[in-house]
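Here the complex is missing a single protein chain, while all its other protein chains stay put.
And now, chain A:
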Amino acid sequence: MLTRAYQHSLNGSSRPEGLPLLEVDDISLRFGGVKALTNVSFTVTQGHVHAIIGPNGAGKSSLLNCISGIYHPQEGQIRLHTGGGQDFRGKDVQEGQHLLTQLPSYKVARLGVARSFQNIELFSHLSVLENLMLGRHIHMRHSVLASMLWFGPARKQEIEHRHLVEEVIDLLQLQSYRHKPVGALAYGIQKRVELGRALCIQPALLLLDEPMAGMNAEEKEDMARYILDVHELAGVSVVLIEHDMNVVMDISDRVSVLDFGKLIADGTPDEVKADPAVIEAYLGSDTEDDEVKDAERRMQERTDV
């Protein structure tokens, strides 16, 4: 058991380890005639780092958007399980489930599903501190009159929530950027701030959309370390989209592979690595299809003439 010197638990889930946390059940998502996702099903287990991989345009981000309520799939359900254990306040929580596919995205966030975006979506005019404090939004009360008065509940609340935010700043080593506007920060730092903002929600489930895209090896290593810290120290379950296979195979407990909106493999990293369908999707293969070979031959003949 790892110990941590922090006062606050960053894990917002009340689910005991090993039980199903998120069930994606046969979802299909279409944009007009474009089928972004077709009959995708998998289960994320509490306490796992669950990677979703696939070539570009496979529907990974669409899937994440479905989970966080930004898109609503035409068919299928996504269920988030809660309870069965204790929450971060130490209270026993009854088992229950929420149908994420029917909720608007801010309500999904209120259930503790936090996310980062592929293209950084920070509040660029605000400081790092303000961005992280916004992660506390769902845990705060926002009365207009109390805010105007400042002295009293509003100030007390600001200070109260600052404690957890400072722990996140400490965990992600953002101390020196605390008061800098995020728009002016380096790309790698912005990615870290985005992870921090999601952590401040005290997530039950953390969705990370390419947290290491566009980073050099060193930054990637740092980011992988932060994700593992979050996962091991706080016990947060993570769903991760990533293109770097070394990272994925190293840190994830389970991998789902998408290709053209379909789930082609789902298993442990070793199982997925050996799966012929995955190898074909990533590397392509010599086709066995006679019609394709025929067409290729005719094209060749035409160019010869």
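The criterion applied here is as follows: a contact is a pair of C-beta atoms (placed from the backbone, for glycine too) under 8 Å apart; a residue touches a chain by one contact, two chains touch by 3 or more; residues count from 1.
Definition applied: contacts and distances are computed from a predicted model.
J.: If you look up the hidden chain in UniProt, what protein name do you find among "3-isopropylmalate dehydratase", "SpoIIE family protein phosphatase", "Spore germination protein" or "Branched-chain amino acid ABC transporter permease"?
T.: "Branched-chain amino acid ABC transporter permease"
J.: Which listed residue, A:Ala36, A:Val49, A:Leu100 or A:Ala114, touches the chain dropped from view?
T.: Of all options in A:Ala36, A:Val49, A:Leu100 or A:Ala114, contact with the hidden chain holds for A:Ala114.
J.: In the complete assembly, which of A:Ser9, A:Ser68 or A:Ser252 touches the absent chain?
T.: A:Ser68
J.: Give me the chain A residues in contact with the hidden chain, please.
T.: 68, 70, 104-106, 109-110, 114-115, 117, 121-126, 130, 133-138, 140, 142-144, 146-150, 154-155, 157-159, 162, 197-198, 201
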